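In this view, the complex is presented without one of its protein chains, the others remaining in place.
Moving on to chain A:
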């Protein structure tokens, strides 16, 4: 089943991973290899551990056991090098936060800014290296949000919010893109735009990994599918993995699109990683 991966370069390699929330194990014995330069969809029912897997990859949750490597090195090193971009679910963001679209997307550059000269970092934005503004500009152009750059993020529509989150991930110019349900709850034009952007990223050699409930979209666009429900239930080509029989086995409806398996933020969040 995984033969198509064997001869390819591997972007993220997960080995014997276990993860748990408060002693409740949500991921067990995960062995996975995400092929480099490909577009992978992670599919599974609600509560299957898809978002948890992303929490482990982004470092906001510690695995109980197991290792995660990116291009053969511990993934933490790639995070510090700004090579792992992450697009959060819309519910994970505080949209009342007083920042503009431009500033939000600039957040994707904060990792790279650590490499800038100290004097630049201590001064206001206009003294920053020009390449940061260029990356933000390009990312906003790519998602067709450049004319909204000055607006506060709270004033955007649902689809626009998704596009801004995507732009933030793009602005990072990372080699690996992790997207948690990039298509959930967006209007059809935004969905088409997001899929087109992701296809361009993949063609540019980036590794794209997304959690999705959009089966038609996944069948049409992605190269590789991972079925997950606490354990890995299968990996392979979309045509094999996304058959009705396979999906029924996995207990996901093939037309289910909008469900999210993550709760909204708690009222008084406290722990450092998730607060």
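Note that contacts are C-beta pairs under 8 Å (C-beta built on N, C-alpha and C of every residue); 3 or more make two chains touch, one makes a residue touch a chain; residues count from 1.
Criterion: contacts and distances are computed from a predicted model.
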Name per UniProt, for the chain absent here [options: "YCII-related domain-containing protein", "Fe-S cluster assembly protein SufD", "Sarcosine oxidase subunit delta family protein" or "Metal ABC transporter permease"]: "Metal ABC transporter permease"
Omitted-chain contact residue, chosen from A:36, A:81 or A:149: A:81
Missing-chain contacts mapped onto chain A: 22, 55, 58-60, 76, 79-82, 84-86, 88, 92-94, 96-100, 103-104, 107-108, 110-111, 113, 121-122, 152, 154, 168, 172, 178, 266-275
